[in-house]
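Note that one protein chain is taken out, while the other chains of the complex remain in position.
In order of appearance the chains are A, B and C, and numbering begins at 1 in each one.
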Amino acid sequence: MEKFIQFLINGIAIGSIYALMTVGYSLVYSIMNFSNFAHGGVIMLGSYFGFFAITILKAPFWLAALIAMTGTTLLAVVIERLAYDPLRRRQAPSLYYIISAMGISIFLENIVLATLGADFRNYPPLFQTSGFYIGGISIGKLDVLILVVGTISLFGLMWLIEKTKIGLAIRATSFNLRAANLMGVNTEFVIFVVFGLGGLLAGLAGVMYGLRYTVWPQMGLITNKAFVAAVFGGLGSLPGAIVGAISLGIIEAMATGYISSNLRDLIAFVLLVTILVVRPSGIMGKATEDKA
Amino acid sequence: MKRALTLLLSLIMIIGLFTSCTPAAPGADTGGDTGEVVKVGWIGSLTGDQAIWGQCERNTIQMLVDEVNDNGGLLGKTLELVALDTQGKGEEAYTVTRRLIEQDGVITILGPNSSGEALGTIPALEAGGVPDIATVATNPKVTFDNGKVNPYNFRVCFIDPYQGSVAAAYAFNEMGKTKAAVLYDQSLDYSTGLTEFFIEQFEKLGGTIVAKEAFNSGDQEFKTQLTKIKSAEPDVLFLPYFFKEVGLTAKQARELGLDVDLIGGDGWPSEQLFDIAKDEMQGGLFVNHLDYADPAVQDYTKLYTDEFGKPPELNGFLAWDAFKVFEAAVNKANSLDPEDITKALEGIEVQGITGFIKIDPETHNPIGKEAAILRIEGEEYKFVTKYSVE
Amino acid sequence: MSLLELRDVTKQFGGLVAVGDVSLTVEQGSIHGLIGPNGAGKTTLFNLITGIYGLSGGTILFEREPIDGLAPFRIAQKGITRTFQNIRLFKDLSVYDNVLTACHMNTKYSVVEALFRLPARNQGEKKLKQETEILLDIMNLTDRRDVSAGNLPYGFQRRLEIARAVALKPTLLLLDEPAAGMNPDETFELLEMIKQVKREFGLTVLIIEHHMDLIMNLCDRIMVLNFGRVLAEGSPIEIQNDPAVVQAYLGEGGNHDARY
Partner (left out) sequence: MSWAYITTVLIMTGINLLAVIGLSVLTGFTGLFSFGHAGFMAIGAYTSAILTVWLGVPYYLALLIAGLAAGLISLVIGRLTLKLKGDYFIIATLGFGESIRLLFNWFDPIGGSRGFRIPSEIHYTSLSDVIIINLIALILIANLINSRHGRNFKAIREEEMASQVIGINIFRYKMLSFFISAVLVGIAGGMLAHLTHFLIPRNFDMTKSTFLTIMVILGGLGSLSGSVIGTVVLTFIPEFLRNFNEWRYVIFGFLVVLVMVLRPKGLMGGYEISDLLRWVKRRLVRRRGEKNESA
């Protein structure tokens, strides 16, 4: 039982990191209907921004996070302008966006590699790495921090989307971009904001990830897990993204814990396909019938 | 119809753009040892997830090539290094090796920095008749397979079975450990190799493996595996992989309250290990090629640090030795012909910084290299003892 | 003889009844009109007949066999095909290829025969090409056979969609607002064309349309839907004189051109 709870806690801890990544990706998906494979690259740069803010600018942690988030927000918006906007003007199918995103991702990873080198970089420790202990169960302090920060920011995002005017515009646009445009929503601006928010979350995810682990050019690959999590939960659904990410974390922990650490990812994949066979739009995704 | 024209034009432009690049690239002429220049190749990861090791090797060899040229060159000729990226992939290593041999006309290839790449070079080297001296390719099959030696593959590092057995024997015999746990990277050949031979040796000596858990390259979260390991109550934990994951493992293990002795292989030593988990790594023991207190080691470390602003990774030392072996072979053969160099390499003896190297003509492995056991104390790797099995 | 029969057909989305207890009989060889205000459930009915939506209740018989629950392509293979309100052509393919693609069922050569260009494939292709050319002629599309479907003028797109549907050699053709967005001349031309293909291919037609002229001229019988339910059913004369229809649908003054 103690072991089960420890596995559960481990699962939630890694799941909350996935969640931070998944939500930014899913948000962009909900508007643009394509998988933004550049998200991982932006997260990676967020990690670097935060790292350099701390080590070179000697910024305190909260300021470094802020700087990183500002940086990635700008980066995400610039990427949107340069790589996606021209495609949108041509009404290119989503395949082209995905390839463009792939190109960006290759570019970002390798430019960091070429300029900063392949070194692993490490955030100075924020706390000692002892955990809290409850009985024999350990809870990492960083995990708690990530969970708290993650929850606050995700609730903030939900509030923004549910309660504000721009949130309404985002919801309208995600429902139907063209119709929203006809209804007088400035969809250009909405897209701008959405990419900005995606970048903001990527920055936060990057800093948290860097703080928890290390920073290096290939770290963006971890977002593959976030894509899987998003599909688990249902693409384009924010609650789905969170549910999907946390469940993926727990599934991985349980598969490692009770079945085999060798086959962890395989088990996660089999479960993913099983869920998709039963619910083709994920756990929380809307099952849509094609309109004729 | 205009579209068809733009299409044609863009095609021509793109092709034109890249063909025009070629002449600008160094070493694109027909190669061979024309005139006073002779080329030596290096291959390895400059991109991809093992780039950190490849970059250090390339830097080291460039440094050595410059030094040779400052001292009058190799057999009177200016040495030129052609260093090419493999992205850490076997098939890329194959293409790159062919290119170095056929186009650049290199006389010997140094590197690569992993077995996965080195195994890809075998057919290319056999087709081209040029020797390769691998730096850190520890899989036995690189030089010797099914009772047959690969004629053109050599190496200066010791092989997986040796390291794994040394770690196991040391843990059992010297540390008195009987219950070992292993965490390993199942997608990394180096890690699975060490694991296999560690377990074999440890069980042979009479110890038990109480837990064997895996992860995949790219993973950074090991807590669940460590939770399982903790509940198996081992008295030693073997971590046969590279320092980034080693540091993270140590951190997470301590967080879980898993206070057990750590032991590992030559993937450990790096300045960066201390950035990740200095406190958590204290007292950790690992098998290595060299003693860091050795003056030769310190000279090189200083030279490298002065030149590149950061200390070398372990691969740098082996790259150094690979180059020295190459240089010695050329001088012994007194020839710049690849076949002559290959012959000279068999049985050559060189005092490297990772120890005394003698290439066994039967297996093309260095023989008599003793493993060193080092302990982490503060920010230093303290030499404990030389150690060997069988 | 009844070709298509709907019995108490019902479709609900969530709790919302889009089509409720609709019964309808379409006679072989007739042209049957389907009218009603926007949102009355006309297109939904088409989606139910062609199998794009599943039924919530009732049953659909085609040539006296139930077809509900079959996949759309099976229903098409049985001889029911359709056009779409918001034109769905293969936009990047040429006019010729659009029709040629739709002919695919008129020959049966296999994948292996295709891979190796065996005689069966060559004969089949020859036959399809002839059929396509004939059809393009009938639909007056031969001049534009190499144009991408997406680049055709609107009226031609509608026409091409009908040509593509007819290429299947269906028994029953469902037309969803074929005259939408056309000017009176084009509408008239379309009317003639529908009559022609019907005659030539021995079709039965079920048509949704807002152009009252077209409907009243073309149809043998008309069904009026309102809020997903049948409001009236009868000959064009009966419908025009039905007080419920006049009140609910044709509105003030019985203006024939009124859209809603």
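Here is the rule we use: a residue touches a chain if its C-beta (ideal position, glycine included) is under 8 Å from a C-beta of that chain, and two chains touch if they have at least 3 such contacts.
These figures come from a predicted structure and were not determined experimentally.
J.: Counting contacts across the entire complex, name the shown chains the missing chain touches.
T.: A, B, C
J.: Considering the whole complex, which of A:Met1, A:Ile56 or A:Leu95 touches the chain not shown?
T.: A:Leu95
J.: Just to verify: which one of B:Ile52, B:Ile107, B:Leu188 or B:Leu262 makes contact with the chain not shown?
T.: Reading the full complex, the residue touching the unseen chain is B:Leu188.
J.: Tell me where the left-out chain touches chain B, residue by residue.
T.: 1, 3-4, 6-8, 10-11, 14-15, 18-19, 21-22, 25-28, 30-31, 46-47, 51, 83-85, 88-91, 94-96, 98-99, 101-103, 115-116, 119-120, 122-124, 126-128, 139, 141, 145-146, 186-189, 191-193, 214, 216-217
J.: Can you name the residues of chain A that touch the chain not displayed here?
T.: Against the left-out chain, chain A lists 29, 33-35, 82-83, 86-87, 90, 92, 94-96, 98-100, 102-111, 113-114, 224, 227-228, 230-231, 235, 262-263, 265-266, 268-270, 272-273, 276-277, 280-282, 290, 292.
J.: Where does chain C touch the missing chain, residue by residue?
T.: Contacting residues on chain C, toward the hidden partner: 50, 52, 71-73, 76-77, 81-82, 84, 88-93, 97, 100-105, 107, 109, 111, 114-117, 121, 124-125, 128, 164-165, 167-168.
Following the convention adopted for this analysis, only the chains that are shown with their structure count from here on.
J.: From the centre of chain C, which chain's CA centre is farthest?
T.: B
J.: What is the identifier of the chain with the smallest separation between its Cα mean and the overall Cα mean?
T.: When every chain is reduced to its C-alpha mean, the one closest to the whole-protein mean is A.
J.: If you average the CA atoms of chain A and of chain C, how far apart do the two points sit, in angstrom?
T.: Roughly 46 Å, centre to centre.
J.: Which parts of chain B, given as residue numbers and ranges, touch two or more other chains?
T.: none
J.: Applying the document's contact rule, which stretches of chain B touch chain A when the two form their complex?
T.: Listed in rising order, the residues are 47-52, 54-55, 186, 213-216, 218, 220-221, 223-225, 227-228, 231, 244, 247-248, 251-252, 254-257, 272, 275-277, 279-280, 310.
J.: Please give the residue numbers of chain A that touch chain B in the complex, ascending.
T.: 3, 6-7, 10-11, 13-14, 110, 113, 117-122, 129-131, 133, 136, 138, 140, 212-214, 216-218, 221-222, 252-253, 256-257, 260-262, 264-265
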